[in-house]
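Here the complex is missing a single protein chain, while all its other protein chains stay put.
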Amino acid sequence: MQLKKRKKAGRVRRTLSAASATLLVATGTAAAQDYYGYGLEKRNDNFGPGIAYTQMDSALLVYQESGGRVQATEPSLNLAVHGATGEQLTVDLIADAVSGATPNGAVPSDRIQTFLTPLKAQGSSTTVTSASGGSTIIQLPPTPGQIAAAAQGRQYTTAANTLPMDKGFRDHRAGLTLGWSQPIGPISDVGISGGYSLETDYQSITAGLRTAQNFNSDNTTVSLALNSEFDTSSPFGGIPTPLTAMNAQWKTVTSRNKTQLGFVLGLTEVVTRNWLMQLNYSYDAQSGYETDPYRVISVVDAVSGEPTSTLYESRPGKRQSQSVYWENKFEFGPSLTDISIRYFKDSWHVTSKTAELSERINLGRSMYVEPNVRWYQQSAADFFQNYLVGGQTLPAYASSDPRLSKFTGLTYGAKVGFPLSARTEIYLRGGYYQQTGNGHPATAIGQLKTQDLFAGNKSVFGLFGFQWKFH
Amino acid sequence: MPASATASQLSQSGRDMVYAFHAMATPCEARVETDDAALAGQVGCAVEAEARRIESKFSRYRSDSVVGQINLAEGRLIAVDPETAHLLDFAARCFDLSDGLFDITSGVLRRAWRFDGSDRVPDPSTVEPLRALIGWDKVTWQPPMISLPAGMEIDLGGLAKEYAVDKALAAARSLTPMPLLVNFGGDLAVSGPRTDGIAWNVAIASVDREGDMAGLLELTSGALATSGDAQRFLQRDGVRYSHILDPRTGWPVRNAPRSVTVAASSCVEAGLTATLAMLQGKRAEIFLKREGARAWCIR
Partner (left out) sequence: MKSRTRTRGARPLLLLLCLSASGLCASCSGIGPRPWEKDLMAKPEMALTPYPLQTAADEHIYFSKEASSGGRGFAGGGCGCN
């Protein structure tokens, strides 16, 4: 409630105050010394419906995977301007710098393996090496029929019994999203948003529409959000032809697109004074280039299990998915429990279950701790394979991406927050995320029986945030 | 018109016991932060008793009420009891303070104006003769004696509800030290903060959307009163006539806010501030800002 700040009482108020005091003291209603002590909040610290205020959130995420794998630093900023009659403007800015090694999809071998990729910059003569013994520039023999031949390529090797990783991975991204929402006539909320994200090899344009209606004294909200995305993938070296041999040639097709359309139908309910519930159903349909242009899959010998060649992976051009998400928040005394579950299923035959629990415990008024745990389990996509076997017919689609494999993920995290005042808060959150999967399938062949085929990751992350509200 | 005799009820609401009843033509409640139903019942009964006492004592509909006797006295001097005397003193000071905008003799305008949401704006010829019957300065008030010229009447409706809140809270406070909130149809007062110093949360009702909240307020002590036109207005030719009548002209105040909520030490003070603000019409916000009042207007 935007109450005017306490100022010196004007003439009318002083007189009225005195007259009221006289009346109430004379009629035995109040004692004189009690009369002038009134307290509406000490500061104008009300933020909520009917109040115009702005909230600014800033955060820095630091993420590190074990084994020298991906490392990311991601600052972000969110500005939400709330109008007194329900309008809201949001601005989101995000940047990230990602580097480190990433598994390329090939299987480990008991022998040294070499991999060829195009040079990062076409025609460049700079060496691409990274501190951890990376790649060398090699001269390529001319290949008949190639257009715009790159006479140089990049080659990197993987030691024996090690998961093959491309170490020269470095990328920067910046993104901006803008949103506007407001009530229109009898409709509680109508919103529109648009976003743009750009990184060296990828561009994404998003657009969304949302509408929501409140019922039942604002205890029930039904919402529908439509979202769409148009992505362009422009990988280094161009788009490889699926299931062809990995090579250092600069590919003829330089970019491919992907379109996504989806909706989220939501129901939010304030069930009791201290129980809030949300139930969402989401549907998503994607069409276009779904493949990871940098990932490969090994073809191994049917007897020895030795990798004989490396092929670019291939994924279907369409993907539909659905999910149901249910979240409950309960507040009891100094603690707040947040429990959510999600069930997901898509047309690639991936099904997943997620359950997450966090418990916020207020320690006095200026600190809280919030431990949380998340359990995740997914099944493999139907075209997921750890490797292909030489001599068998090539399938239409194949990928060894651990993100499409069967695994269980557990996250243990804790957050500590310090509300410095009713307007500002700093918080620090840390977590450990571990994926576990079967690295020794019963069907492993030859030397692969001795290798750990699961390429999922273990990572540690930290988030430092600052939140500030002002009128 | 007799007040509807709806039974009172006691119920649990969150951490509070709420005693609800109907009086002064609005829903009333007494809220105690306790589990003790017996205590809440006792407090509720005291609050209800005070509300009904004030309602019947100052009701303009009853010929045996104090106000009824004054209005039917036809010019004779009437002696009033101390409580009524203090209220009349207060009304007199408010009349001076507001340069005649707040006038308890303006009730006669009821004969011309009926605010039922229709478009039946009265003809000036019906309003004009009533103007001669308005004016506290025409009343003979020598405490404890009062005399009204023929045809004039007094109406304490603009004071009684807020005064009843303050009195009822005082009665409740004498029974228990537990945190209390007394709310008569939106005019409310609290005894202090809730246990652990937490504030009482009060929602400001939206003027247009039933059940909607236009804002949320946190109260740790003092009182709130709201002056508003939610149901009582006339509308004709696109002009909205609020039910706040200017006693000096006999016509509604122009461009008054739809609703004014004021916080002050007592409900009486809050209510009067809100009424005075509404009477300023389009200058309501400026008035409140200049006075340094803790207030919120909805236009």
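Labels A and B are assigned to the chains in the order they are written; within every chain, residues are numbered from 1.
Here, a contact is a pair of C-beta atoms (placed from the backbone, for glycine too) under 8 Å apart; a residue touches a chain by one contact, two chains touch by 3 or more.
Remember, it's a predicted structure, so these values are computed and weren't measured experimentally.
**Q** Check each of A:V190, A:L267, A:L357 or A:V389 against the chain that is not shown and name the one that touches it.
**A** Selected residue, touching the omitted chain: A:L267.
**Q** Determine which one of A:G68, A:G175 or A:P371 touches the chain that has been left out.
**A** A:G175
**Q** Just the residue numbers, please: which parts of subunit A touch the chain that's not shown?
**A** The list for subunit A reads 47-48, 57-59, 61, 63, 74, 76-78, 80, 92, 94, 96, 173, 175, 177, 195, 197, 199, 201-202, 204, 206, 208, 216-220, 223, 225, 227, 229, 231, 233, 260, 262, 264, 266-274, 276-282, 284, 320-327, 329, 331, 336, 342-352, 354, 360, 376, 378, 381, 403-404, 409, 415, 427, 429, 433, 435, 456-457, 459, 461, 463, 465, 467.
The criterion applied here is as follows: only the chains that are shown with their structure count from here on.
**Q** If you average the Cα atoms of subunit A and of subunit B to get two centres, how far apart are those centres in Å?
**A** Between these chains, centre-to-centre, one finds 55 Å.
**Q** Would you tell me which residues of subunit A are touching subunit B in their complex?
**A** The touching residues are 1-4, 6-13, 15-17, 19-24, 26-30, 35-41, 46, 48-51, 217-218, 273.
**Q** Going by the contact rule at the top, pick out the subunit B residues touching subunit A in the complex.
**A** Those residues of subunit B that touch subunit A are 14, 82-83, 86-87, 89-90, 93-94, 97-98, 163, 166-167, 170, 199, 204, 211-223, 263-266, 268-269, 272-273, 276, 287-296.
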